[in-house]
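Removed: one protein chain of the complex. Kept in place: all other protein chains.
Letters A and B mark the chains in the order given here, with residues in each chain numbered from 1 onward.
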Amino acid sequence: MGIENRLMKTLKHDMAKIKATKPLIHHITNFVAMNDSANATLAIGASPVMVHAHSELKEILSAASALLINIGTLDDYWIQSMHIAADFADDRIPILLDPVGAGATSLRTMTALQLLSAHRISVVKGNYGEMMSLMGEENAVKGVDSLNVAVERVSELLKEFSMIHNTISVATGEIDLFSDGKDIYFLRNGTEKLGSITASGCMLGSVIASFMAVQKDMLLAALEGAAVYSIAGELASDSRGVGSFRTTLLDSLSTITPEDVMDRINLEKL
Amino acid sequence: MGIENRLMKTLKHDMAKIKATKPLIHHITNFVAMNDSANATLAIGASPVMVHAHSELKEILSAASALLINIGTLDDYWIQSMHIAADFADDRIPILLDPVGAGATSLRTMTALQLLSAHRISVVKGNYGEMMSLMGEENAVKGVDSLNVAVERVSELLKEFSMIHNTISVATGEIDLFSDGKDIYFLRNGTEKLGSITASGCMLGSVIASFMAVQKDMLLAALEGAAVYSIAGELASDSRGVGSFRTTLLDSLSTITPEDVMDRINLEKL
Partner (left out) sequence: MGIENRLMKTLKHDMAKIKATKPLIHHITNFVAMNDSANATLAIGASPVMVHAHSELKEILSAASALLINIGTLDDYWIQSMHIAADFADDRIPILLDPVGAGATSLRTMTALQLLSAHRISVVKGNYGEMMSLMGEENAVKGVDSLNVAVERVSELLKEFSMIHNTISVATGEIDLFSDGKDIYFLRNGTEKLGSITASGCMLGSVIASFMAVQKDMLLAALEGAAVYSIAGELASDSRGVGSFRTTLLDSLSTITPEDVMDRINLEKL
């Protein structure tokens, strides 16, 4: 069975399960994205919570179904929060790591790599530049934005990365790339407009984490989340500008159906 | 005179007074809600300010007409900010406490209860689960969301809570409940969609705090704020999805009239 068919078989069930069970998604994320990520999580039907205080991390995590760690606005206290939370989540619930700005500063690259080596991270999702930086390729990032990198080079390294770190890896760009260490998958959905608003990648993280809460196969969860998010973007893409697109994207996330995904999905195993 | 009539007598005056005097509402609130709460405060005509630095709290409070304390994203420094601010506000200006996530972690429950016992809090507003937690009922909260609890049980405890803490209490849910320790009021307005966006309860807090700045009767201020907010929600409820609803809710808050409230209000004393 092809990957598209496999995904369509589980997607309807998983979307319904998110809406029915409203899994709690614990976010330790950046100040810029907090509000957008909370709304994206709600739009897909899950329940967001943002907690960083050391003394309450474990209590919140006890009720959570997935942990999202996003390093977009770091400082020492928050880095500790990430480790405390990941330590507790290990073996209990899946963890998604979003290495925002890895490559832009050594603090970010190091923080992401330390989280990866110290904990069982189920999914790592960054843009081409961020993922390349984690794979030791320099000069691929400006600020928190990815520079042009060849798809072939990224997917090659991505597979290795997944193997070494025993994780599902996702590299977003013109084509979204996925690897489980054995295979590589290409998702050709989305719209340029997803790059025109802030926190777009962060919201994708929230959507993937919501699927990780209900789908045990982490590759499938990553593919489901990315397909739903990218196609919600497509459905919103005739918006007039940056403001409307952001509004309509949240609308689409809250109204998208498995059939919308089926109609538009362009996913293949390499 | 029934409570609806009493409220309609003051509402027109109080809405106009907010717009005319633009009272400063000092917020110590969470990172997720800051932007939305600032816009909700502006939409209703008041003037928001967000300050947490210990060294400037008193100066800002000297110019403020109400203090809103929301414990949505806590840490030690911010908890101190809340106590310093509440200490100074005591006997000067009314304080609203929004115990976000009380019951989800002991840090939150304890922080809310300590604020309540150490300071004169005029209004406490939470959802059913949060309010139940403050009343010693456990297992009523998941993350920052309320679980199903019987209205009868909540309103019974709410009256006791108001009496003990000498405060107006508000419990939001399918029916919004209010008590001054003597009576219980039911507000049957609003829309399910208010639960579909993040920071919805936080914005309600901002609107109530704006009324507290101009209306000396705290029960009336709480009822006015909740009625205006819930009915603004109703006026926005035919939005397509999460994004549009959020936009239209702010539109409605900035254009709602006393007549809109009069036409739709469903408030009764139990």
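For this structure, a couple of remarks:
Just so it is clear, a residue touches a chain if its C-beta (ideal position, glycine included) is under 8 Å from a C-beta of that chain, and two chains touch if they have at least 3 such contacts.
This structure is a prediction, so every number in the text was calculated from the model and none was measured.
Among A:I69, A:M135, A:A199 or A:I256, the one in contact with the hidden chain is A:A199. Checked against the hidden chain, the listed residues A:V51, A:M82, A:A104 or A:V154 yield one contact partner: A:A104. Checked against the full complex, the one of B:M135, B:V154, B:L253 or B:L267 touching the unshown chain is B:L253. Listed here are the chain B residues that touch the chain not shown: 22, 24, 31, 34-35, 38-39, 42-43, 47-53, 55-56, 59-60, 63-64, 77, 246-255.
Along chain A, the points of touch with the absent chain fall at residues 30-33, 35-36, 72-76, 101, 104-108, 142-145, 196-199, 239-244, 246-247.
By our rule, only the chains that are shown with their structure count from here on.
Between the Cα centres of chain A and chain B there is a gap of 34 Å.
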